[in-house]
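Shown here: the complex without one of its protein chains, the others still in place.
Labels run A and B following the written order; every chain starts at residue 1.
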Amino acid sequence: MKPLLQVRAIDKSYAGVQALRDAHLELFAGEVHALVGENGAGKSTLIKIITGAVEPDGGEIWLNGQRVAEISPRRAKELGIAAIYQQPALFPELSVAENIALGLESGGLLARVNWRARRQQAAALLARVGARILPDREAGALTMAEQQLVEIARAIGARSRILIMDEPTAALSEEETRHLFRVIGELRDAGVAVIYISHRLEELSAIADRVTVLRDGRTIGTYRMEELDRQQLIRLMVGRELSAVFPWRARKLGEPVLELCDFGSSTAGIENINLTVHAGEIVGLAGLVGAGRTELARAIFGLVPADRGELRLRGVPVRIGDPTQAIACGIAYLPEDRQRHGVIPEMAISANITLASLDALASPWGMDFRRERAIAAHYVQRLGIKTPSIYAPVQTLSGGNQQKVALGRWLATEPQVIILDEPTQGVDVGTKAEIHRLMIELAAQGAAILMISSEMPELLGMSDRIAVMREGTIVAQLAREEATQERVLALALGQ
Amino acid sequence: MPIKTEGSWRARLFPNNEWALVLVIAVECAIFGATGRNFLTAANGFEVARLGVELGLIAFALTPIIITGGIDLSVGSMMALAAVVLGGLWRDGHWPLPAAVLAALGVGLAGGGLNALLIARFRFPPLIVTLGTFSLFRGIAEGLTRGIENYSGFDPRFLFWGQGYVGGLIPTQLFVLVSVFLFYAHLVHRTAFGRSLRAIGFSAEGARYAGIRVARQLACLYVLSGFVSALAAIIYVAHLGQAKSDAGTGYELMAITSVVIGGTSIFGGHGTIWGTALGLFAIVILQNGLRLSGQPAELAGVLTGALLIATILIDRVVRRPKAPQVAQMNAEENTEVRNSQIAVLSIVILLAALIVAGSNWFLINSLRRELRSATGERATAGPAAHRTVIAMMPKAKGDPYFISCKQGADEAARELGVELLWDGPTELDPAKQNEVVEAWITRGVDAIAVSVENRVGISTVLRKARERGIKVLTWDADAERDARDFFVNQATPQGIGYTLTDEAARILGGRGEFAIITASLSAANQNEWIKYIKERLAQKYPDLKLVAIQPSEGDRDRAFAETQTVLKVYPNVRLIMAIAAPAVPGAAEAVKQAGRRDVKVIGLSLPSMCRTYIHEGIIESIVLWNTRDLGYLTVYAAQAAATGRLKRGDRQLEAGRLGRVEVADDEVRLGAPFIFNRENIDRFDF
């Protein structure tokens, strides 16, 4: 069989960074082809080159045995290539239906728009990916997961020969991920070639037929999925052994640090939250998308007004009106929407890392820039952020490295209560393990950690206790020993 | 690979490639140094700096606001409000001056507070809010002073802040500018506050998630901007020696121009204070240099446009794709750069060629001039056969009235063989006339003749010119008596006002209603005329009723619309008196289109603009003098004064084709105003 797509000897360098060197990839119709590699390995760059979003410095792209000379997003669309990029590419001011339609409609600029058809098409596609989103909603008001689902719907609707997905499941919960896999399976059976990028290695064995490993911008090789076990795959990606077990160990719990009594917020739609997090404890927050986990975090952090119940810190009731107060109280919140909330993409890494602790840098003579440099360099090193300079704008980093910057910002505030919303989304295995180690380390130093995660193994593996949320309230709390995947899921679903 | 923790000095100092402006300024200085007289002197350097002070203060205040992605359009209007509050409290409220100054600053804080409340607290878009306060503040200033009040006669110790020199060389207000610059530079670039502003500019929501109090920071900035605008107003009042509701007109746009040319992005995030300072001086130096080179001011506009684009293009060409600054580098931008490089290069080459050609032309011109005067010297063999330079200024360059004056002036200059510099404001800014005179003083001319817009404001600088031995004349409108040697008087405001009123009374038969369409509500001349019109009405025509005074802003179309409205709101009006040149045809057209044959139009305008309406019988008559003769006579008088042929106490002056012209003490008289009507209009062709 002849390959549908061949990518040969691609080179690409950015300011001071060689993102790809001599990368290649071969894709057949009717296969799901996984693309894996560490953060910054060049995966996203490679697929952007395939869709024409980025111009390569050298190399060739062959489609159906023919060389494609110049490729642009428009040309790629005509050639039947559709993609979901890692950074959401939605139009926040426009409706969901329109966001979907703009990617699908072809025809000249003078063609008429059929609003009814757009809405129906959107509803059908959203139903296909299992999303309950009104087509008339404004895209800017969607949650991360919803945005991701809209993008998936748009990509699937393109009826393309090649479908590229860059970490589509980073923000999705188990339930939605399973639904997505079903759809991908259908597409594969219909002869579509799928390129699938993910850091969740467990997923790959469930869905991928073959896998190509990238390291430092080079293609290491392509393998059949059955050939490799998880350990081998990791070794290929990272180039060394990594332990696969979570670094959890039993710790002595201290005083209660964060106490919520009948806590709630009418604007955020959560109520009757009773939860205690002790010093040194990691509490996992489970639930489906829309269960109110992020809303709870936002209410604690003062982003939405909490108007019911009480919040106590180390036994003292406090009122938190805005994030500034929350930070002053020693609370940190790593948000799930990295691009919009987690980092300021245009700003330098150093500025991003110190943004939440600017007060600590203030002196009567202005900012202490030397200390800023030291802090930034420290976290860049500690988190292993891959960058040539601490002054590089965050948007030039790969997705996973951006996540590390977002995390670094909160570590720099030296918080007592840390709320982590999907802390390892888009982070490679190696870094994920590092972040997990870091969490344990912080907990051991006495921090109280509240972790929201849609990745069940992470939740089960890292938490001392799991609180399950459904419909805006906590329905159950399970100790580490009693928590199993099935039980948590059943509680989250309300069965 | 080791991680770099030191930014390159270029990226740190000029993150938006502001150095391109340094280059531009250097080129400007080189060109004007060669072509402008006395351009490269320390005194001129400080003078240029002085010109930029008020604008600079506002531009500095705007920079951080624009960095946050906001805008403040109300700064110029705030200057007006602060200025009239200062003047009003001091003169009419009998407050001590320092207290009035404090009150003005308080008004600035309050006005800024209003902006802050609406923008930061209620989260309305800054553009709309400040568009509203832009109207509101100036409107209040106009309402409080009825547009007329012009506070002057301030204590010299106060005026020192706008006119004095420290150590005989450095203008006082420069210290204010430098301190405000240092303050803002520190605030924006060296503090945590400044850092948070950038974060807000890139993403207000992202900043909030990082614990930045967005609303509070924004509120601070807008309050500060109100305060600095008030400070600028105080300097402005001290500079011009007068406080009036037209202070700071158009400053917002000029300030924004300096800010964006200095590399600040209106979408927020990027920008430096020194970029703004460089942008400001690039523009101010251009204007000053052109004046000193005797080039027409219109060039300034075209060149400013070229400057804006060239700065960006230099930046584009030099900023290679390798530079770490290129943030989102995508294929589009890559190809764009590649495709456009040729275009860009050719434009830059073109511009460079233009500049070279231009400077050659300047050089050749001046060489030729030198040669000519050298040969002339030999021919006349006189020791002082230096060619007289007469600088003449209209109130507004584009005004048809002054254009016809210029024709006469050119004619006289040709006859006398003098060099005539003709320059003046092209915009509504009342401070512009002072700038032009300052430049002439620096350049060194033999005589200056000014048609005065702001009596008090310009007198200070005219006195300075006299001290430097330059003969100073006024024409068309007078300055204070001791500020000039002679006044070429075509008609007194009293004469104009009385003549117009008499004419109206004649047409209406002594009774009935009429309305006035004026220039702008704060126009000094028009307000003077209106004063005499009212005086005459009270004296002589009790049955003649003035029902409305509407502004036209010197715009024909606006005069047209205002007249339409007046005709409907006051159906009994039988006469429209339009007292600005473009307003007369506008009013006439409105009367014509309304089909109101019972309403007549009179006013003050040029015959050529009104001829058809006079023939149609819509305009009954217009009052004016022979504008061409006015320009002609002014040049003759200036030349005579400069060469010492005309001295105080002379009874008459020989003025070319006008023959002997009467001189009374320090006034050269053109003759009485003239009434143009259907019978005589065709005899005049200006």
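Throughout what follows, a contact is a pair of C-beta atoms (placed from the backbone, for glycine too) under 8 Å apart; a residue touches a chain by one contact, two chains touch by 3 or more.
Everything that follows uses one rule, which is that contacts and distances are computed from a predicted model.
J.: Which of "Autoinducer 2 import system permease protein LsrC", "Isoquinoline 1-oxidoreductase alpha subunit", "STAS domain-containing protein" or "L-lactate dehydrogenase complex protein LldG" is the UniProt protein name of the chain not shown?
T.: "Autoinducer 2 import system permease protein LsrC"
J.: Just to verify: which one of A:15, A:68 or A:89 makes contact with the chain not shown?
T.: Answer from the full complex: A:89 touches the omitted chain.
J.: Quick one: say which of B:208, B:239, B:455 or B:600 touches the chain that got left out.
T.: With B:208, B:239, B:455 or B:600 as choices, the missing chain is touched by B:208.
J.: Per the definition of touch given earlier, which of B:40, B:97, B:131 or B:507 contacts the omitted chain?
T.: Only one listed residue reaches the unshown chain, and that is B:131.
J.: Of the residues B:38, B:304 or B:643, I need the one that contacts the missing chain.
T.: B:304
J.: State which residues belonging to subunit B touch the missing partner chain.
T.: 118, 122-125, 127-129, 131-140, 142-143, 146-147, 204-205, 208, 214-215, 256-257, 260-261, 265-267, 296-302, 304-309, 312-313, 316, 328, 330, 332-333, 336, 339-340, 343-344, 397-400, 402-403, 426, 521, 548-551, 553-557, 560-562, 564-566, 568-569, 582, 585, 589, 593-594, 608-609, 612
J.: For subunit A, enumerate the residues touching the unshown chain of the complex.
T.: Interface with the chain not displayed, on the subunit A side: 51, 53, 72-74, 76-77, 83, 85, 89-94, 98, 102-103, 105, 107-113, 115, 136, 138, 267, 303-304.
Throughout what follows, only the chains that are shown with their structure count from here on.
J.: Can you compute the centre-to-centre distance for subunit A and subunit B, using the mean CA position of each chain? Integer Å is fine.
T.: 56
J.: Spell out the part of subunit A that touches subunit B in their complex, as residue ranges.
T.: Those in contact with subunit B are residues 14-16, 52-55, 72, 303, 322-324, 326-327, 333, 335, 340-347, 351, 354-356, 358-359, 361-362, 365-367, 373, 376-377, 380-381, 387-393, 395-396, 409.
J.: Could you please specify the touching residues of subunit B with respect to subunit A in the complex?
T.: These residues of subunit B touch subunit A: 1, 3-7, 11, 186, 190-192, 195-196, 198-199, 202-203, 205-213, 269, 321-324, 326-331, 334-335.
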